[in-house]
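Of the protein chains in this complex, one is absent; all others appear in place.
Right after this comes chain A.
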Amino acid sequence: MAQDTLFRRITDYAHRADPYPLYAELRRAKVARQEDGSYLVGAYHEITALLHDPRISSDTRERTDPEGPFPQDSSLPPSFIGLDDPEHDRLRRLAMRPFGPPHTPGRVDALHGDITAIARELVAGLRHKDRIDLVDDFAYPLPVTVICRLLGVPHEDVPRIHAWTTTVITSLDISPGEDPARRREAALAARAEMAHYLGELAGKRRGHPTGDMLSALVNDPGPEGALTPLELMISSVLLLIAGHETTVNLITNGMLTLLRHPEALALLRDRPELMPAAVEELLRYEPPVHMLPQRTPLVDIEIAGAVIPRGVPLILVLASGNRDPLRFEDPDRFDPERPDNRHLGFGSGIHSCFGAPLARIETQIALTELLHGLGPLRLAEDPPPYRSSPVLRGPRHLLIERVDGG
């Protein structure tokens, strides 16, 4: 079939459970111009080169046609995920100050006990059930509880956050169908309400720190000064949304993959010290973010014998790069002990995932507790029903049954 319909076929819901054959087609094309003028890249080395190329912008305002695919939210300025250096670097560094090194190196490590306790409590709640929906009963509540606690969102407000993030994430869905304009409007409203809520919460923490990230952001500005109130609102909305669905998908895809590979599951039950490497392999084999749809070349870019023109939407299909046989031996094989696993599960370059260390720890703990806290399990349906989005790809539900006599 024609290369210029690849994106339409990848986003078609019929291919959600298994987009990988289409990714193989994309890799053969190297650079694939689409019928709407956007460009798709799916080979490992080309994706890596583009992610490290300062001539590739993350700011969709650089597009020749700003109303094309993935229009920009014009009511609020972009968060740092949609900005280029030096502005991206300044905002990311200020947001990093209360989260990680060099200023706060121990924050994520210190969450270990908390995350384990939350995971154990959730697993204990599953023990009396014959049928578990891993998404609703475990993979969703765990990261949401953790990110809200980390930022300093009170427990009673978590349902409101849930409703807002669901609306925003639904609007990121780029598959055809429903009225995208209406979805977009609802998302803009939700994002604005969430920003307002977090701004107010940060205001309450000013002068009354409670040990969380919002408190540190307002009370402990570094030598460069603090985020402005608007920057703080926009950055914390980004962290809250990004800390949600992606980790849910990583945990769910992880359990799905392990249940499909009983020998790997048995290996990890026997040798829990392999879990960190296994999570890296999951990030390669079934990553939660399948593509980065927001890039734009600032000038004409020559790559793999093609020219990607300035100002067009450039979509980097990370999940395809992760299965590139030119980089990974036997790429369609799930191997929890894979050596030299430099996957693209968290992207690469200056925009590489801000929350990666937290996602890693959460998933390592989540899968360890599930493997050790419950008896033998099996999938009740395979493939499971997927969420609509081809970008943040993962099951909407994952029904798991207990195997009798376990």
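What we mean here is this: a contact is a pair of C-beta atoms (placed from the backbone, for glycine too) under 8 Å apart; a residue touches a chain by one contact, two chains touch by 3 or more; residues count from 1.
Simple rule for what comes next: contacts and distances are computed from a predicted model.
Chemist: Please identify the absent chain by the protein name in its UniProt record; candidates are "ABC transporter branched-chain amino acid permease", "Ferredoxin", "NADH-quinone oxidoreductase subunit D" or "KipI family sensor histidine kinase inhibitor".
Modeler: Its record in UniProt gives the absent chain the protein name "Ferredoxin".
Chemist: Consider the whole complex, including the chain that is not shown, and state which of A:A277, A:A306 or A:L399 touches that chain.
Modeler: A:A277
Chemist: Can you tell me which of A:P21, A:P54, A:P101 or A:P325 touches the chain that was removed from the display?
Modeler: Missing-chain contact among the listed residues: A:P101.
Chemist: Of A:R63, A:H244, A:R360 or A:R393, which residue touches the hidden chain?
Modeler: Candidates A:R63, A:H244, A:R360 or A:R393; residue touching the omitted chain: A:R360.
Chemist: Name, in rising order, the residues on chain A that touch the hidden chain in the full complex.
Modeler: Considering the whole complex, chain A reaches the absent chain at 93, 100-102, 105-106, 108-109, 273, 276-277, 279-280, 340-342, 346, 348, 352, 356-357, 360-361, 364.
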